[in-house]
Each structure stands twice: as structure tokens, then as C-alpha cells.
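Mind looking over this structure? Questions follow.
Every protein chain but one is kept in place in this view of the complex.
Coming up: chain A.
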Amino acid sequence: MYNSLTRIQNVFGFFTTVAFVVAAFIAASDFAYDRTPSAHIKTTNVQVVKGRPHYYSTKKEEYAIMKFSMDADLSSLFTWNTKQVFVYVTAEWTSPSKSSASAAAANQTNSAVIWDSIITAPSSDHLANIGPATLKKLRKSAAGKAVDPKRGLLSLKNQRPKYQITHPTGRIAETTDVRLRIHYNVQPWVGFLTWSQTERDFGRWLRMKDGLSRAFTLPAVKKKDEGKKAKA
């Protein structure tokens, strides 16, 4: 009865059970923390240029380059179970659908990420894909802290977009009612992935306060601007 196999079996079984129960508690603890995210975003400079999807392409497309300024307070998202927060800014607009097949949907919604950023928690800095100097600086900024809510405070002035966007038709100039929106995705050490709520609160997690820019219209194609590179 009490041979070594049984003992190994008991130890292994007990270990897995304890590990899963602890993991479940850690995952559940997310719901006990308040989340009070807020953000403001506005465009500072919007251009549309002609470009090619890649170097060898002969196709000409219009690309929108939307510079923006934003201030975000996502500090409440950083808890002991936060591995990283992925922040991203999307541009949203509707375009009239051209095909008769989808006549029911008179307008098609579009959304595209124009900028994103990975904010690691101090506990996951070593996993970030950054150079040694940057890593040292990042480590120093949160020396001695396991959780650093300050990293959730973002302030960008006249930020260039990381991605220059177009529409599958290749035409995007003079699009009306474009809005920028800030989103986040909290990725935990263990448990559920969570995204920003835009409409309703969920328990202690409040929806994103503001975080949507005013509607704006894209300008006409800027002439004689071949220097701009196509999509990143």
C-alpha cells in the first residue's frame, strides 16, 4: 500500500491540485480590484498621401497618417496578476457598401489600429523585446517595486502613428466622421484576458471614461509627397 509509487502519486496529485487552486484564486482576485481607466485623445495633424503597399507593388493606394495627442490614466489596471497591458488606438469610420449583396447593411463599419504599445509590469520586464540599455532604464524606473501603477500614466504629444492605414478599395481620402478610440487589453500571469469596456461597467471595473476623439474628416490627397513610405 505504501510503496514509493503511491507516494509519488500522492505528491504529484496534491501538487497539481494545490497549484490549480492557487492559480484559480489568483485569477479570481482580478475581480476584487477596482478599475477606473480614463483617457483623452485628439488628433493633431491628419494627412492622406499616395503610396504603395510594398516596395515592388505597382498598386497605388491612399494612406491616412493621423498624428494624435493622448493622455491616459490606466494605472488602476496594474495589479499583482498583471503581466502586461496592451494599449492600442483605433481609427473607426463607416463607408458606404458598394456591393448589392450586402445592401441590407447600407454602411460598413471599419476599424484599424494606428498605434499600439506593450506596457510590461515590472515583474515581466525581462520578457520584453527591448535592448539591454532600454531594459536597464526600465528596470531602474521601477526599482524595488513589484507593481508599478505609474506605468499606466501615458502622455503623448503629437505622436506619429505606427501604422498608416487604408481601405481595401485603396481610397480613404475625404472620409468623413472618423474617430480615434483608445482601447486596452490586460494580459494576466494566469486567468482571463480582459479588454476595455466601452459601454457598461462590470462589477468593480468601470468602463473607459472618454477615450474617444471628436469626429473629423480626412483631407484630400496631399500632392507631391512621394517621400512618405507605405504601410509599415
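In this section, contacts are C-beta pairs under 8 Å (C-beta built on N, C-alpha and C of every residue); 3 or more make two chains touch, one makes a residue touch a chain; residues count from 1.
Here, contacts and distances are computed from a predicted model.
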Remark   = The chain not rendered here carries, per UniProt and among "Gaa1-like protein", "UBC core domain-containing protein", "Mitochondrial import inner membrane translocase subunit tim17" or "Signal peptidase complex catalytic subunit SEC11", the name "Signal peptidase complex catalytic subunit SEC11"
Inquiry  = Using the document's definition of touch, tell me which of A:I8, A:L153 or A:A220 contacts the absent chain.
reply    = A:I8
Ask   = Looking at A:R35, A:K50 or A:H183, which makes contact with the chain not pictured?
value = A:H183
Inquiry  = Contact with the hidden chain only, please: which chain A residues?
reply    = 1, 5-6, 8-10, 12-14, 16-17, 20, 23, 27, 83-84, 86, 88, 90, 97, 102, 105, 108-113, 116, 118, 120, 124, 127-129, 163, 165, 167-168, 183, 185, 187-193, 195, 231-232
